[in-house]
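What follows is one structure encoded as structure tokens, with my remarks underneath.
The complex is shown incomplete by one protein chain, all other protein chains being positioned as in the whole.
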Amino acid sequence: MEHWFTDIAQALVNWLMGLGLSAGWADFVLLIVQWLCIVMIVTINVIILIWLERKVSGFIQLRLGPNRLGPYGAFQTIADAIKLLTKEDIIPSRTDKWIFMTAPLFFIVVSVMLYAVIPMGDGMQVVDFNVGLLYFISIGSLSTICLLMAGWGSNNKWSMLGAMRAVAQMISYEIPLAISLLGVVMIAGSLRLSDIVVAQGNIWFVLLQPIAFITYFIAATAELNRGPFDMPEAEQELTAGAYTEYTGMRWALFFLAEYTNLVAVSALCATMFFGGWQGPGLPSWLWIIIKTYLIMLVFMWMKWTFPRIRMDHLMSFSWKILLPVSLANLVLTGFGLEFFKWMGWW
Amino acid sequence: MDISLADLAFIILAGFTLLTALGVVLFKNIVHSAIMLVFSFLGVAGIYFTMHAGFLGLVQILVYAGAISVLIIFAIMLVMNQDPEKTNLPSPNIPNIMAGTYLTILLVGALVGSIWFTSFPEKVAPVSGDELGLLTGLMLGDYVIPLELAALLLLVAVVGAIILARGAEHK
Amino acid sequence: MLQTDQYIINIGPQHPSTHGGLHVEALMDGENVVDAIVHLGYVHRSIEKIAESRTYPQFVPYASRLDYLASHLPTLGYCQAVEKMMGIEVPERAEYLRVIMAEFSRISSHLIFIGSMAIDLGATTGLIYCLRDRERIMDMFEMTSGQRMIASYMRIGGIAEDVPETFYAAARSFLDDLPQMIDEYNGLITGNEILQCRIKGVGTLSAEDAIAYGVTGPNLRACGIDYDIRKAEPYGIYDRFEFDVPLGTKGDSWNRYIVRLEEIKESARIIEQALDALPQGDIRTKVPRVLKPESGWEIYHRIESSKGELGYYIVADGGNKPYRLHVRAPSFINLMVLPIISRGGKLQDIIANIATLDPVLGESDR
Partner (left out) sequence: MYGKGLLKGLWITFKHSFEKKDLVVRYPEQMPHLQERFRGSLAFDFEKCIACGICIRNCPNNVLSMETAKDEDSKKKKLMQYTIDLQYCMFCNLCVEDCPTNSLYFTHDFELSQFHRDDIKRVYHRPPELDQQEAAQKTSDQDTQTAADDKKEKQLRAMINAINKNPQKVLARVLDGEEQVEVLAAVLMADEKKLARMAEMMITDKEKAKKVALAFVKKELKEREKGGDQ
């Protein structure tokens, strides 16, 4: 159970090398297989997540959520996907066509790329980058451009407003996000995500870095454009923000990407603060799934409880509260580390 | 010819970077140019990766593709008030063309010259061990003042550009 | 500061937060509102003109459709106007039942207000909880009149039918559970800091402006002006009940919200008193089938609807149909202050302002 997936990968590499491929090419093929697996994971996750989101919102709102197709409405998302696939792909005439058409594609590509460094189990990482965390943050920052493309390409004021908001919000929340993670990095002494997981063998970083966790969680909500920070979409104000003009599968791709991001960010949260794949009894890949899903449930819970924050409050909250707090946490962590070293506890 | 995976990756990435860079110059819509610029940055970051400079590549993505290009696109969108299809046309007046040609010659000359006159060592010794620590020492130690100055310069440049384009409010 | 271009953004007529076909043409400077112009008429059904081609009793169901969120109130106003014109006495029991129904309507309208405000600010769940509780009022309306929303229950000279026995228990249990419901709204909506940030100090309407524009109802009382037609000029039997008029201080969106929340409690007090004092007896006086006010008679009658002063101005020409019927719709007049309270705010404040002004487009467009 524990090493199913790593064993399969090893077997694949061995088989390929047995066929006469060099080690580098075998790794390359393995990489492609891993990517395909990730795409599969993403798709399955999104299908589950959309169902889960609707169920959670339903339960919170005293409703049943989807309950028609399959047991507890489990096939609802699949039906929706089929519906969206068969819908007409409307491209309004005065849009910037190439930008309009490619924006959702780039968005989904960028979100899938995030998975490359997430340790999905013991040794289950596509690339065990020595600057894995930086990779995550920098690739995550690219989704800003995709939203901007969507907003600009749509040639619609609502879309543009949504995109502008998205950019302002994501750029300003990226900073506290990164800084709050730095505290963890300082304790773990590495940007490599597998190192950070291993460093939490004794104690989860959420206990050592509670402030960092809270700031990370808030900033991540904003990064994900989820309620109460769902400025770019903001259906009550901007109708659908950057996605206003999108229809059918292109629209669905945005949602696919958003949920993909949600999984990635939650998995990172689990990795950084909740000991990643470490846990007793169950196999490592199951632990990370459990932790990720629990974190995602909290995200959903928050979204369906809170009203949307106002744009200027959002910005001032980021710059005036979140950033100073995360910086202070960083300084505090530094002092704490020095103190521990001085006392000889570290 | 024996092409290794690394070589293939370099060729693809270099071609990609060059094509997108050409796109920046040649597209008639300045927003398209700006987006091409993003891809060009990404291509450069890819080249860094092939050279095992992961940190540099990621910083390239984070800073250039993620932040600066957004700033550029933002600035473009904010100041644009004409048909986007005509925002990046080649300049019709002769002094501009002359200046452009002159700059191109200068730039190409400098590049060729620097490549020509540099004696490349046969084999670069790989950075041993902690490349991050080394970079940190350089950036926040020896070159901290140039780094900060460059940051300030960029900020001033963007603000100045917007003011020039729109004109300050008359009050 | 930098000089920037202003642009126009059209909020509505097809928009999730405009409570119907409202069109606000917002002149924006980035996220800041320079001006907001209200365009109306997208839900115009020419109800006033319809009145001219319907006999007096026939207009009652149309009156229900003015303010469909509190449908007993506009019908009450209309019936009382005609009764005043014709000098018709209404039996005691009918008067009491009218008050009960009117106040339940007010509660249901305010519940919708709270819920729709919550959803306009992004708190989707608030709406569902409000709807859950409003459902009980709707059930009561269904029990009494057979219709849930547009219950044409009031009749000229009384009410359509007496309430069934089950009504009393339902009403009492609703009133008993009301404090608990309000606690829940307070926990989920009122106490939420994000929501407080969104509406505190937003859309401030000064008392002078409110009076100058003719704003009435909770929106006026939120400015601190003690003006409730139930107190100022009691109609029906409102002078027999003891209740307070909740007042705001600043006239901002927060005050408008709190005033309505308090009004729910006051309405519950009135209902409780009315249920206790409910006499037995007739529910409808015999009214001639064909009402023919004499030519030249005219009447203006106003009531305190859930949105403000709802007035009916009827001119008779001797026939069995009104010569002219005008509705002074509070939503229409209240909406007119939207530009002045939105100016200088953010785009999101317009949404909050529309929500807290609580317009019903069926009434403002008629």
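Order of writing sets the chain letters: A, B and C. Residues in each chain are counted from 1.
Keep this in mind: a contact is a pair of C-beta atoms (placed from the backbone, for glycine too) under 8 Å apart; a residue touches a chain by one contact, two chains touch by 3 or more.
All values derive from a computational prediction rather than experimental measurement.
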| item | value |
| --- | --- |
| Interface partners of the hidden chain - shown chains only, full complex considered | A, C |
| Absent-chain contact - pick from C:109, C:125 or C:356 | C:125 |
| From C:160, C:207, C:275 or C:336, residue that would touch the chain that is not displayed | C:160 |
| Per the touch definition above, residue among C:5, C:193, C:226 or C:239 touching the missing chain | C:193 |
| Residues belonging to chain A that touch the chain removed from view | 56, 58-64, 67, 301-302, 304-306 |
| On chain C, residues whose C-beta touches the chain left out of the figure | 54, 57-62, 64, 87, 125, 129, 132, 135, 139, 142-147, 150, 152, 160-161, 164, 184, 187-189, 191-194, 196, 286, 289 |
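The rule is simple: only the chains that are shown with their structure count from here on.
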| item | value |
| --- | --- |
| Distance between chain centroids, defined by C-alpha means - chain A, chain B (Å) | 28 |
| Whole-Å separation of chain centres (CA-atom averages), chain B against chain C | 61 |
| Residues of chain B touching at least two other chains | none |
| Shared-contact residues (touching 2 or more other chains) in chain A | none |
| Touch list for chain B against partner chain A, complex | 4-5, 29, 31-32, 35, 38, 54-55, 58-59, 61-62, 65-67, 69-70, 73-74, 77, 84, 132 |
| Residue numbers on chain C that touch chain A, as the complex places them | 7, 9, 15-17, 31, 118-126, 128-129, 132, 188-189, 192, 194-195, 197-198, 346-349, 351 |
| Interfacial residue positions of chain A with respect to chain B in the complex | 24-25, 28, 96, 98-99, 129-131, 134-135, 137-139, 141-142, 144-145, 148-149, 152, 160, 164, 167, 171, 174, 191 |
